[in-house]
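Accompanying notes for the structure given below.
Every protein chain but one is kept in place in this view of the complex.
By written order: A and B. Residues from 1 in each chain.
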Amino acid sequence: MKKLLIGLAGVAAMSLGMAASALAEDPMKVCFVYVGSKTDGGWTQAHDIGRQELQAHFGDKIETPFIENVAEGPQAEGVIERFARSGCELIFTTSFGFMDQTMAVAERFPDVKFEHATGYKTSENVTSYNSRFYEGRYILGQIAAKTSEKGVAGYIGSFPIPEVVQGINAFTLGAQSVNPDFKLKVVWVNSWFDAGKEADAAKALIDQGVDILTQHTDSTAPMQVAAERGIKAFGQASDMIAAGPETQLTAIVDTWGAYYIKRVQDVMDGTWESQSTWDGLAEGILEMAPYTNMPDDVKAMAEATEAAIVSGELKPFTGPVNKQDGSVWLAEGEEAEDGVLLGLNFYVEGVDDQLPQ
Amino acid sequence: MGMTEAILLTIATAATPLLIAAIGELVVERSGVLNLGVEGMMVMGAVGGFVIASLTGNPWIGVLAAIALGVITSLLFAFLTLSLAANQVATGLSLTILGLGVSSLMGEQFVGQAGKKLGNLDFPFLTDLPLVGPLLFGQDPIFYISIALVFGVSWFLFRTRVGLTLRSIGNNHHSAHALGIPVLRYRYLAVMFGGACAGLAGGHLSLVYTPQWVENMTAGRGWIALALVVFASWRPARVLAGAYLFGAVSIGQLHAQALGIAVPSQLLTALPFLATIVVLVLISQNVRATLINTPAMLGRPFVPDR
Partner (left out) sequence: MRLELIKRSAPAPAMRFLSPLLGLFLALIAGAIMFSALGKAPDRALYAFFIEPISEMWSVHELLIKAAPLILMGAGLCICFQSNNWNIGAEGQMIVGAIFGAALPILLPDVQNFLILPLMLIFGIMGGMLYGFIPALLKAKFKTNEILTSLMLVYVAQMLLDWIVRGPWRNPEGLNFPESRRFHEWARIPEMMPADGRANWGFVIAIVVAIALGVMLAKSLKGFEVKVIGTSPKAAQFAGFDAKKMIFFSFLLAGGCAGLAGIIEVAGATGQLRPTVSPGYGFTAIIVAYLGRLNPIGAIVAGLVLALTYLGGEAAQISLGLSDKIARVFQGLILFFVLACDTLILYKIRLSFGAAQKGAA
C-alpha cells in the first residue's frame, strides 16, 4: 500500500511537468540504479533501505526514483543517461559493473553529480564510495575461532573479486589472532544469489567437518542449513537473525543510509565535492548485528575488538602478515595500503584454497 | 548420521525438484507437446507454495497451492498452443518470462521471511538404521512422492491403455484422431500434469530445499529438468538416474572445492553440464532405441479438421 502511494505521488509529480522544475520548492531528485531487485534480501535491499532512510529524512524535499535489475555492461549506460536527462541532480549507481558507464554519462552531463559504489574511478562530478566490509569480517574471524570446537570454519564465496578476498583474509587474520592454527575451507558458488546452491555448499562444508559457517553470498539459505544441522553461522549484508534465531552469532549489516543523507545534504548546501570514500565501522557505513548465541566472554571480546576498530586503534591488515606461500606481505607493525587492498588477489597464510589467477 | 549418509541425503535433496519437474515434462512430451516453460511454472509453484504456507501456517496447504499454481500456469500454455495452435517453443519461452515476472510481483512482500519447512519423516527404529535408515525412512515427504512418480508414470505409460493412447498421440496425432481419440483433451491433461509436477518441484524448493522465497529462486533448474527429459530419451527410469547423476556431480564439485582441490571453480561449476553432454552422446549411440522412444509429433501443433 505504501509503495502504491509513493507510486501515485510519483505520477502526480510527473504530471506537473518539467515547467514546474524552476520553482524553488520543487523537490530535488536523487536517483538510484540497482543491479538487483530491491527485495533481494541482500546487497540491493541494503541500498534500498538506505534510500528509504534518505527519503524519510528529507521528506518531501526530495524524490528518490530508482530502477531495479539493471544488467551490468553497456545497457546500463542508457539507463543512467535516462536518469540524467529526467532531471536527477544526484545519481547513485550501486554496483561495480556500472563504473565505466557512470563515467561515460558523467562526462556528457557535467552538471549532474554521480556516486558510484565499490569502484575505483572518479572525476570532477563522480565520487566513488565503498565500505570496509572486511573490518566486520575480522571480528567474525575472532568469534569463529573462540566458538569453533574443531578449529575449522567454512566460507561460502561468490566470486573471487578483491572485496571478497579481503573478507576471507580478514576473517583468517581475526581467527588466527585467537587460534594461530585456525583453518578455513572456501567454496565458490559463482553466484551472488542462488539459494539452492548456497544451501548445497553449506551442507558440503558441514559434511567435511566445519562447525561454523560464514558467507559472502546474499541468501539466507546457508543460515537455514546451519540452523538445521545445529552449528553456528554469521549473516551477510543484512541481519539474518530471522532465519536462524539460535544460529546467528552476529552479522555484517550494510548501512548506507547515513552516507546517502550526508551526501544529499552536501548537494543542498553546495558543498558536494568529488571524492573517494572508503568508510568503515567508525563512520557507520557498516554495523555489526547484535552479538547473540555466544558466551559472555566471547561477546566481550567481540565488543572490545569492534571498539578498537572504531577508534582506529586496530587495523585488521597490520603486520606481521605472511602471504599464503609463506612469504612476507606485511612486516611487523606495517599497515596495508588501500591501493593494495582494493586490488587484493592473494590469500594470507592459513587459507585452505587456491585463488584463481 | 555419518558423512556418507549426509552426502547422499544432500544429493537426494538436490535431485528431487529436478526429478519431479522432469517426470512431468516427460509425460507432456510423450503426448507430443514441447513445453519449454518449465522454469516459469516451477517458479510460480515456488512462490505459490511459500506464500500460502506462510499465510496458513501449514506447509501441506502450501504444497497443494504450489501444485495448483503450476497447473494454472500450464493452462495458459495449453490454451495458446492447443486451442489456438500457437507455436510451442515461443509460447514456452514466453511463459518463462511471464512466470518470472508474475512470481516476483506476487512474492514481493514475502522476501526474506523465514519459511515453513515441510518436516522430514521419522519412523521410530527404522530411521535410525545405519546407512539406509535416514535415506529410506528419514527424508522429506516430497522425496517419496518423487520416487512414486517415477514408478507411477512408468507404469501408466507402458502398462495402461490410457498410457498407450497417450504415447500413440505423441507418435502420430493424425491417426490417433482418425481412431476417434480426443487428441486435444489428452494433451490438455498431459500439459496440466506437467504443470502440477513443475509446481510441486517449485514447492519443494521453497518449502523443503531452502524454505524461503527469493526472486528467480529456481535459478535455471527448470531448464535442467527439460534437459534431463531428452537425456533420459523419454524413459522415466532414466530420468531418475539422470537427476541423481546431475545432483551427484553438482554436490561433488562443491566437496572437491571444500577439499581444496586446485581446479578453477568455473570448470567445476560447468562440470555437471559437460557431464550431461557426454552421457547424452553415449546414450544416443544407441540410435535405434532413442528413435523408438522419441515422440515423433514433438512440438507439432494439432488442429482437428472436420
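The working rule: contacts are C-beta pairs under 8 Å (C-beta built on N, C-alpha and C of every residue); 3 or more make two chains touch, one makes a residue touch a chain.
These numbers come from a predicted model, not from an experiment.
Taking every chain of the complex into account, the omitted one touches A, B. Check B:T4, B:S83 or B:S175 against the missing chain and you find that the one touching it is B:S83. Annotation: of B:V230, B:V249 or B:M297, B:V230 touches the absent chain (contact as defined above). Set against the missing chain, the residues B:G57, B:G101 or B:G119 yield one that touches it, B:G101.
Mapped onto chain A, the footprint of the missing chain covers residues 3-4, 6-8, 10-11, 14-15, 31, 37, 65-75, 77-79, 81-83, 85-86, 96-97, 100, 120, 159-162, 190, 342-345, 356-357. Touch with the hidden chain on the side of chain B covers residues 76, 80, 83-87, 89-91, 93-95, 97-102, 104-105, 108, 220, 223, 226-227, 230-231, 264, 266-267, 269-270, 273-274, 276-277, 280-281, 284-285, 287, 290-291, 303, 305-306.
As a convention for this text, only the chains that are shown with their structure count from here on.
Averaged C-alpha coordinates put the centre of chain A at 36 Å from the centre of chain B. Chain B contributes residues 3, 6-7, 10, 14, 104, 108, 111-114, 205, 209-212, 214-215, 217, 219, 221, 250-251, 254-255, 257-260, 262, 264-266, 269 to its touches with chain A in the complex. Residues of chain A touching chain B in their complex: 37, 39-41, 45, 154, 160, 185-191, 193-201, 203-208, 219-221, 224, 238, 242-243, 352-354, 356.
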